[in-house]
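Here the complex is missing a single protein chain, while all its other protein chains stay put.
In this document, chain identifiers A and B correspond to the written order of the chains, with residue numbering beginning at 1 in each.
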């Protein structure tokens, strides 16, 4: 074998130094216009949720009986009235901005709680003995077979329909999603060669789970969480719409749709705008989740790094 | 196969038992129905009488074992509100829901598979982008909002279809259309994704090398493989519909099991709640079984 053992230098140097991760992510986001719009819209929503009640809290509860059911697009009015006024003459736009806080908080709280609890249980079920795994999975089955709305109704009937309780109820119903996903992924990932390589080095179970398995599983879970955020928002809206979620004077978008329902024929905008806010937010979350599925996968990422020249 | 069936049935039975116990006690924690059914000024005697008739005067545990005893004789109890056997009310409602779910899912499945497959075959093309966009919007839309917007447009303004209630076929259009949108959007996306990966698989390459036409490549070679992940999602969506589309049913005044369930909860009609849960749970168990069988039929590698 008359072969030198070192590879040609050109091969070794051909690997370009990658730019910092955040920069390449921003660049990828910039290339996908849909995902970019979605991200910008979500930033606006988050901004409304954080600062809305502080800035517009007064305006949103300011009743004005002469302005009852003011039609939208009357630009001579104050800008908060541009989307019209509600049955008590309160400015709809201001109310939508203020309601963003409760809507977002409930969804974020529920998703975060179910993500953390579900993933932890899933990791345990996937990487430990059979007994623990069996108990956890049966528990998930019971939750899954429980009609989630029914659970919500019963719990909210017993407890008070406050923000915190709503978060708990919604979180419980979503735990099985993360539990099952993370368990299934762990079962797959733990068989991969690099986990075996770590075992050969003597890595502890803790290290294998948190250093090797979790980072591989995380993108999938984050993608699902984004999608689930939309789902939880819809569930909360449904509950509020049915009158068993948030109670007035607190508001969420779902409750606003419900409140506007009695004026459907005379003042469509009362239900229309908050509904549109829900659609646009969930749509953005869906778009972003689709984008993340490729962007968070180092093997798939190149698809988004392709320059536009190609098209 | 037999042992698989047995295991499946036992697992489902266990979770059903847990469910019944949980719901029995939780629902009773929501309060005493007496106040709901009798006038505020009803005498203590009338109240006691009401409680005795409906067995509410006993301690909770006694009530529970009585209920279980009745259940073993297939007696699901009486409905307080309707004074008829709870199971009758539930089965009536469930029949409506089943029809609604069956019609909707049949349409969703057929359309999603057809459009999803074609979109996947022309991936990146105009048709694909259009389908993807609409499926995303569909999957994002809150059904109650779609329902009321649809009522305003099609019933109130255009007067094409009735707003709510039951009757001829025209009463089915709006509920089916509204229920159609979300599952359609979700399933379409799964079909498309699954189809794209199947179409780039090695055996499709073989089929092309054999000189097959596009149609058998898509609908014979790729589709059957692509259906495997899709079936699971179809099952989940169908289960959600079988549980009763509570919101849509109540908006359209549709007498399905979902509306029955929510009404019964609000009116503390305990036997009806429990009967409804058991009936839907059983239906979902049967449907999951069907999905598993379908899996084995589609993929010869799966044997139970």
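Note that in this section a residue touches a chain if its C-beta (ideal position, glycine included) is under 8 Å from a C-beta of that chain, and two chains touch if they have at least 3 such contacts.
Note that contacts and distances are computed from a predicted model.
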Complex member absent from the view - protein name from UniProt, among "NADH-quinone oxidoreductase subunit M", "Cytochrome c oxidase subunit 2", "Acetyl-CoA C-acetyltransferase" or "ABC transporter ATP-binding protein": "ABC transporter ATP-binding protein"
Chains in view touching the one left out: A, B
Options B:25, B:160, B:203 or B:282, residue touching the unrepresented chain: B:203
Sole residue of B:39, B:59, B:168 or B:211 that reaches the chain not shown, by the stated touch rule: B:211
Among A:23, A:54, A:135 or A:197, residue touching the chain not depicted: A:197
Hidden partner chain, residues of chain A it touches: 1-7, 11-12, 15, 17-18, 192-194, 196-204, 207, 211-212, 215-216, 298-299, 302-303, 305-306, 310
Chain B, residues in touch with the chain not shown (by the definition above): 201-203, 205-213, 216, 221, 224-225, 298-301
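Keep this in mind: only the chains that are shown with their structure count from here on.
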Residues of chain B that touch chain A when the two form their complex: 11-12, 14-16, 18-19, 22-23, 26-27, 29-31, 136-137, 139-145, 148-149, 151-152, 156, 243-244, 246-247, 250, 261-262, 265, 273, 277, 280-281, 284
Contact footprint of chain B on chain A as seen in their complex: 138, 141-142, 145-147, 149-150, 153-155, 157-158, 230, 234, 237-238, 241-242, 254, 257-258, 261, 264-265, 268, 271-272, 275, 278-279, 282-283, 285-287, 290
